[in-house]
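Just one protein chain is left out here, and the rest sit where they should.
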Amino acid sequence: MIALLLRDLTLAFRAGGGFGLGLAFFLLVAVLVPLGVGPESGILAIIAPGILWVGALLASLLSLDRIFALDHEDGSLDLLATAPLPLEGVVAIKALAHWLVTGLALTLVAPLLAVLLNLPAAGYPWLLLSLAVGTPALSVIGAFGATLTIGLRRGGLLLSLLVLPLYVPTLVFGAEVARRGAAGMALATPLALLAAITAGSLALLPFAAAAAIRVNLR
Amino acid sequence: MIALLLRDLTLAFRAGGGFGLGLAFFLLVAVLVPLGVGPESGILAIIAPGILWVGALLASLLSLDRIFALDHEDGSLDLLATAPLPLEGVVAIKALAHWLVTGLALTLVAPLLAVLLNLPAAGYPWLLLSLAVGTPALSVIGAFGATLTIGLRRGGLLLSLLVLPLYVPTLVFGAEVARRGAAGMALATPLALLAAITAGSLALLPFAAAAAIRVNLR
Amino acid sequence: MELRVGNLAVSRGGLVVLEGVGFTLHPGRALVLRGANGIGKTTLLRTIAGLQPAVCGEISAAPECLAYASHADGLKAALSARANLSFWASVFGTGRDAAGAALERMELTGLQDRLAAQLSAGQKRRLGLARLLVTGRPVWLLDEPTVSLDQAAVALFAGVVRAHLAAGGSALIATHIDLGLDEAETLDLGAFRPRQLRPVAGGFGEAFDDATGALP
Amino acid sequence: MELRVGNLAVSRGGLVVLEGVGFTLHPGRALVLRGANGIGKTTLLRTIAGLQPAVCGEISAAPECLAYASHADGLKAALSARANLSFWASVFGTGRDAAGAALERMELTGLQDRLAAQLSAGQKRRLGLARLLVTGRPVWLLDEPTVSLDQAAVALFAGVVRAHLAAGGSALIATHIDLGLDEAETLDLGAFRPRQLRPVAGGFGEAFDDATGALP
Partner (left out) sequence: MSIWEFANPRNFMRISGRMLPWFAALAVLTLATGLIWGFFFTPDDYKQGATVKILFIHVPAAMMAINAWIMMLVTSLIWVIRRHHVSALAARAAAPAGLTFTLIALVTGALWGQPMWNTWWEWDPRLTSFLILCLFYLGYIALWSAIEDPEAAADLTGILCIVGSVFAVLSRYAVKFWNQGLHQDSTILKVGEEDPLDVAYYVPLVISIVGFVFFFIVIVLLRTRMLIRARRLIALEARERVG
């Protein structure tokens, strides 16, 4: 298990492996939106929490197809399935690796990008907290979606279509926490709901994902 | 040449081929942004042209890696390079196929999504015009970027990183045309600049792209 | 560990491609599967390895005893030859030394720090086969193991298989070429081809084969 | 069309892997390249095909006369066998009939409407080789063409090559196994291995090999 985590992390840090690129994408969204929307900082400050959450979501979405498709293409997935590891564990580890290189990294750089989008100072801790609590759900749900499209070459865009509706509750509560935080409103309820979604997906989705992998291998 | 165009279009329309998914992504951006930003239609109307342009850009960006990487993986690109077609022509045809299945399709559905984002009625024709003039540039620039990352497996995110800076002028002028159109302001200058960018990239980039392919094959 | 296969039927694309396959593979023995392209060798091996369900019949060995090597090598292009092997060694719990020993055995020690992407077709294949040594499992299922190997490498690999047999392991090998394993028995799969191809019972093909009755 | 190669040196990964390669391939003849794994057969064929530049030396044939078949088959999994071939036939301008004839020649007519994804390893390979027939080019460069083929298919392919030679074509074939082409000459690449590996002249490797002088 630990060997698998280490391998996935090593591969992510190698050239072309995807680490840093999720971050870069997040950065680019934060840069492009002001370019597209125009520079009035009043509007930017209002939309900042939402745009940052959408950016985080897209950044983690785009790296999903690497979770399993690479292993399937080069035959490693067949070999992992015959190795002495439970497939549920493989899914959980791979989702964890994905979170470490995207979700965690995004959370850590988010304050920087918030500056670009003129987020009010009160919003920073809540933005961070909402990302820290919400991004693990994005990784697990994404890993589940990725198992559905394993067999399809370049299923990337289909994967996005499948996963995005599943991301909606996380996005809504996450952005709500960040927005209310920035506006100084009460936010215990959405935060609790966000945490509940994360906990629930962590507990249940690896089983669904392992079932989908078995279907795809046969 | 026509055989190549037909083949690429056939493949795009086959299951998992990518047509419709670019569209789906565009739709998803238009849905996610309000979910993240919150439902006030006044704010949405102001940011609508910018968000739609950012969405169109991301949608065409995400399908770029299919342009060459698939052909490289299965060996077709080697064979195409030794076939009696000029590589510049191959690039141009592939960019054309990409534009037909993404840029053109995006332009045609943009008015629908503009409804979702409460774009003012005056903005519709200009949004359409800006997309029609600007998206060919996105496809050609993207095809050029795709040739740079041919050799890298799943170079998708690196590709985004390389191409996005190149997309900035198109985005800025395109969104400006759409925004001024929605606000009823004069827009001849940005429109002329947008057209100039498109014409210039169409004329020059296929040569750069063909050179990049030759480097990647050796 | 004995591998007994009895009356096995396997399917691909919803059709039964082989049926009534039966053999016993004793420890210390090798069995070579032969048959024309498309007869179902890959399908049979995947079924025995537990990657796809059998249509019917039984397979005695537990998946925990089987090591499967497919057409694809499962190498990560961005990792060095050694890192690739070490990963599988820790997955199978055979420890770090196993990887070094396997590299040595397949004569890859000189290339161990090279990235897998920078190996030639035959070198990659040798590295893929070295993985078998670090699984520590007794029954090897090999799908055309010698593709891309030159004669010296084929002989080297035959030696590795022979040593594995001598240590009490066994091997089931699908191949088109002669490996020089004289002691191996051969099983021609042509005999198990169904007389008439038919859809898998209980699958989509069979369920709808006769769905509408005679068309009016 | 005669292929003359003189004093050719080829490189891979910035190192010269073969040098001083020279041979002449006359119309109607076949030349088999032999050599251990990793000696540089693939590299040599790619260089001759014009896919990568030679380090030095000359190659007489224009790329327009060469048809290259690599390790990968260039098949689109989502297209039928026939559509795959027809595409190449129209790219090479040899017309629709060529595809049908090639399918027939490689005994794939029965599989022509099957998607390429649904072919077995050997069937895919046969389809990849059928592409050579629709190029209409005289000089074939073949990189391990018989990988995954069974004996019948190898014989079939040898027949195709023989017919190609009889029609005035020629073939340069890298392979580890015996094709049964008795009339073919053999060239062992072992002889062209540089005594000492050295970086390519004018490349990054050489430029910085001695960049700092003796370290102080």
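Going in written order, the chains are labelled A, B, C and D, and every chain counts its residues from 1.
To be clear about the criterion, a contact is a pair of C-beta atoms (placed from the backbone, for glycine too) under 8 Å apart; a residue touches a chain by one contact, two chains touch by 3 or more.
Just so we're clear, the structure is a prediction, and the values are computed from it rather than from any experiment.
Of the listed residues B:M1, B:V31 or B:L193, the one in contact with the hidden chain in the full complex is B:V31.
Annotation: of A:W99, A:W126 or A:F144, A:F144 touches the absent chain (contact as defined above).
Summarising the interface, chain A meets the missing chain with residues 144, 148-149, 151-152, 155, 158, 161-162, 164-166, 168-169, 172-173, 176, 189-190, 193, 197, 205, 208, 211-212, 215-216, 218. The chain not shown here touches chain C at positions 13-15, 196-199, 202-213.
Where chain B meets the chain that is not shown, the touching residues are 15-16, 20-21, 24, 27-28, 31, 34-35, 38-39, 41, 44, 115-116, 118.
One rule holds in what follows: only the chains that are shown with their structure count from here on.
Once the centre of each chain is set as its mean CA position, chain B and chain D turn out to be 37 Å apart. Taking each chain's centre as the mean of its C-alpha atoms, chain C lies 28 Å from chain D.
Counting partner chains per residue, chain C shows two or more touched chains at residues 71, 77. Multi-chain contact residues of chain B (touching two or more other chains): 15-16, 153.
Chain contact topology: the protein chains form a single closed ring, every chain touching exactly two others. By the definition of touch given earlier, these chain pairs are in contact: A-B, A-C, B-D, C-D. Against chain D, the residues of chain C that register as touching in their complex are 13, 35-38, 42, 71, 118-123, 125-126, 144, 147-154, 176-177. Residues of chain B touching chain D in their complex: 2-4, 7, 10-11, 14-17, 73-76, 78-85, 217-218.
Chain B contributes residues 15-16, 18, 21-22, 24-25, 28-29, 31-33, 35-38, 43, 46-47, 49-51, 53-54, 57-58, 62-63, 65-66, 69-70, 152-158, 160-161, 164, 168, 171-172, 175, 179 to its touches with chain A in the complex.
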